[in-house]
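Note that one protein chain of the assembly has been removed; the remaining protein chains are unaltered in position.
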Amino acid sequence: MKEHWSDRLQRFDRRWIFLVMGLAVVVPLFFPLGLPAKPDRMTKAAFNAVDALPEGARVFVSIDLDPASTPEIEPFFRAVILQLKRKNAKLVFATTWYQAPPLVDRYMRETIEVAIAPAGTAGYSGLNDRPYRKNVDYVNLGFRDGKGAIIQAFGSSLRLAFDNHADDGTALERIPMMRGLEKLADFDLIVLVSAGSPGAKEYVQFVGTRERLPMIAACTAVSTTDLAPYFQTGQLIGLVGGMAGSAGYETLVGKPGAGTAGADVLNIGNIVVILAIVFGNVVYFAGRYHRRQRGAS
Amino acid sequence: MRAAALLLAVALAATVRSATAAPAPLSSLDVQPLPNDSGQHLHVTWTRTAAPAPGTATVILRARPGAATPDLAPGRKLTAGDALGPWTVVGVLEAGELDLTDEIEADTSYLYAGAEVLRAADGAITEASPVTTIGPRAAEAALFHRQRTAYLVIVLAIGLLIYWYVRAARTKKDLYIRRLPGVDAIEDSIGRSTEMGRPVLYVTGLEEIQNIQTIASLLILGYVAEKTAQYDTDLKVANYYPLTMVVAEEIVRQGYANAGRIDAYRPENVLFITAEQFAFAAGVNGIILRDRPATNIYFGTFYGESLLLAETGFLTGAVQIAGTAELTQLPFFITACDYTLIGEELYAASAYLTRDPVLLANLKAADAFKIAAMIFIVVGVALATAGVFDLGAKVFP
Partner (left out) sequence: MKKTLPLLFGMVFGAYAVIEFYIPHHLVGSLSDELRSWAAILAAAAFIIGGINILQVTWPKIRRREPDWQYKVVLLAAAAVMLLAGLPWHKLGDTPATPTVLIEAVPGPAHLVVNAPADVTIQVGAVIAPPRPDGARYQADVGPGTVEVKLSRRVPGYRTQLAPITITDGQRVTVTGDPPMLWGREGRVFVWIYDHIFSPSNATMFALLAFFVASAAFRAFRARNLEAALLLGAAILMMLGRAPLGRAISDVFPDLAQWILDVPSNGGRRAIMMGAAIGAIATALRIILGIERSHLGSDA
C-alpha cells in the first residue's frame, strides 16, 4: 500500500527544522523588522523602582551570569547601569558565579569607567552619564563562592564576606563611599542580574524576605515563571524576564541596544516554533484520520 | 543712646553665641541585648530633646569597663573604627538616626558613650555636646531562636508523623503507594539495554553532593547499579562534581558487590566530566553519540542543559527516564523523555524501589503533612477572604 504523506512526514529529517530556525535567527539580524518592544508590567515595575531612587542612591548590583546568558541579560544590565549613572548612584558590584569575574571586569571597562551615553550620542535624547571612578563612584567587591551561604553572609556582613577588601585589594575602610554600607539592608536598592543558581531565588529566600529588602531582578526567559511568584507577592519589586524584558527595559531607558535588536530574532524564532507545533499537529491528525479511514475500510 | 547701643551689643553677642552654641546632649541613651542573638550584638538607642541642627552628627563610642569619659575635643575627625584612647568609635551617624546595632566580642561587657557634634566642612569637630555614658552592658546569647518556632513545629510535626507511620508499618504488611511508571520502567529499560548490547547512562545532575536532589539520585543509583550488574550490562555514570563522583563510585561498587558481580565493576565507568555547565552537556552528549546507550537516566538537579541532553538522547533512540524538582526544566524533560518523575516523585523513588515498609511509611508521613498543608491553605484563604491578613506574620515573623 502506498505510504501516506503523514507517515512520510513522521520520519521528517529534523535538520530541515534546524535550517529554518537558523535562517529565522540570522535573517532578522540583517533585515530588522523594527517592531517596538513594549515593556510588560513586571519590567515597568523594575524601571519605576530604579527611577524612584534619589540622586546619589546607594545600589548593590549582583552580577551572576555566564557568557551563555549574556544575550538575554546583558542588554538589561547596560540599560539599568545607564539609568543608575544618570542618577549618580553609588554602585557596589559583586558576583557569586565563578565564570563571571572576567565578564564583570569587561563590564567595568565598557560601561562603568566610560560614559555609556555621553553628550552627542546618536539616537539618544535622555540625560547623559559620565565615566565612573573606581573606589570613588563604584566599588567592585569581586567573586565569592558559597551559593546560599555566601548570600546569607552578604545579608549579615558584606565586609566579613569579602574580608574587608575590594577586588583590587583596597581596604574597604579606605573607600569613602563604603561608609555606612555594612550589609545589604544598608543599600537603597538591590539589582540582581541573575542567570540561574545561585541568583535571584537565593537572594529572595535567604536575605530578601527576612530583611524586607527592595530588590529587582533580571533573569533568563526560562526562569521568569520561577521568579514570577516572588513578584506577585512583592518579594521582588520588579522582574525583567529574558531578552523580551531586556528589550522593553531598553525602550523605557531610551537607549535601544542589543536587546531591541534581538527582539526581532525572538519574534521570528517564536513564529518558527509555533509553525513547527502547528505543522506537527497537522501531520499527527492527518495520520490519525488516515489510520481511522484505513481501519474502517 | 548709649543704653540703646549697649542693648544692641548684648543682642548681637547673644546671636553670635547661639549660632555657635554646643549641641544638646543625647538623652535616654540605652543599650540592650538583641533578642534571638548570637551574643555578639548590642542595640544602642537614644533620643534627642530637639531636632538636630544641620551639620550635626551623632558619635557613638564603646570601651571596656573602667574607661574614663571620652573627650571629643574640637579639631578631631572621627570615623567608625577610630580609636580615642580606650574608646572605639562605633558609628558616626549623619542622618538623625536614633539607633545603631553594634557587633562586639561575645561574653564581654562594654561601656557606651554618645554625643552630638557639629562639624566643619572637612569633617573636623567644632563643637561637641556633653558626653552621655551608660554601662557596662553585655550581649546575651540566645539558646533558641524564638522567631523560628513555627519552622521547628513543622519539622517536628513531620518527624512525629514519620514516627507514627513507621510504628504502624511494622504491624501492617501492605502499604499502598500509587504506581510510578518512570520507576517501573527502569528495570525494563535495563533489560532492553542488555538485549541491544548497549550500555546504560546515568547522570546524577548538576549540583553538589549536599543538594537533596543529588542525594535522592545517588540513592536510586545503588538500585540501578545492582540491576545492571545482575543483567551484565555496562553502566556509565556521568558526574558534575568530583565529590559526587567519589560517592557514586562507592555506591556503584557496592551495588555490584550486592549482586555478586564485583568482578564486573569498572571504576573507569564512573566519570567526572567537568564542573562547567555547557562543557558538561557537551561531554555527556559526546558519550551519548559515541557509546549510544540504550537507556539514559537523568535524576537530580538540571538547568539549561536539560533539553540538550534529552534531545540528543532522543536522536539516538534511547529510552529516557528523567526526574528532577527543578520546575523550570520539567517541561523540557516531559517533552523529550519517555518517563518523567516530577518533584517529590524523585524523593519517593528509592522507597518505591525497595518497597521497604519503613520507607513507605516515611512517604505516607510526608503525604499526611501535605494534607495538613492543604488544610492550612484552605484556612488561610478563608481568613484572607474575611480580611484577616496579619495572622501569617505573627506565626512566621
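Note that the chains take the letters A and B in the order they are written out, and that residue 1 is the start of every chain.
Just so it is clear, a contact is a pair of C-beta atoms (placed from the backbone, for glycine too) under 8 Å apart; a residue touches a chain by one contact, two chains touch by 3 or more.
What you are looking at is a predicted structure, and each value in this text was computed from that prediction instead of being measured.
Note that the undisplayed chain, when the full complex is considered, contacts A, B. Checked against the full complex, the candidates A:36, A:56, A:126 or A:180 give a single residue touching the omitted chain, namely A:36. The omitted chain makes contact with just one of the residues A:91, A:139, A:166 or A:247: A:247.
Residue-wise, the contact with the chain that is not shown comes from A:149, picked out of A:29, A:52, A:149 or A:171.
If you put the missing chain back, the residues of subunit B touching it would be 36-40, 106, 141-145, 148, 151-152, 154-155, 158-159, 162, 166, 208, 210, 212-213, 215-216, 218-219, 222-223, 226, 241-243, 245-247, 251, 254-255, 257-258, 268, 271-272, 275-276, 278-279, 281-282, 286, 290, 304-305, 307-308, 311, 314, 325, 327, 330, 332, 335-336, 342-344, 346-348, 350, 353-354, 358-359, 362-363, 365-366, 369-370, 373. Against the chain not displayed here, subunit A makes contact via residues 12, 14, 17-18, 20-22, 25, 35-38, 40-41, 66-71, 99, 101-102, 105-106, 109, 145-146, 149, 221, 224-226, 228-229, 232, 241-242, 244, 247, 263, 266-267, 269-274, 276-277, 279-281, 284-285.
Heads up, the rule we're going with is that only the chains that are shown with their structure count from here on.
Residues of subunit B touching subunit A in their complex: 79-81, 103, 276-278, 303-304, 315, 327-328. Listed in rising order, the residues of subunit A touching subunit B in the complex are 14, 66, 68, 99, 157, 173, 179, 196-197, 220, 222-223, 225-226.
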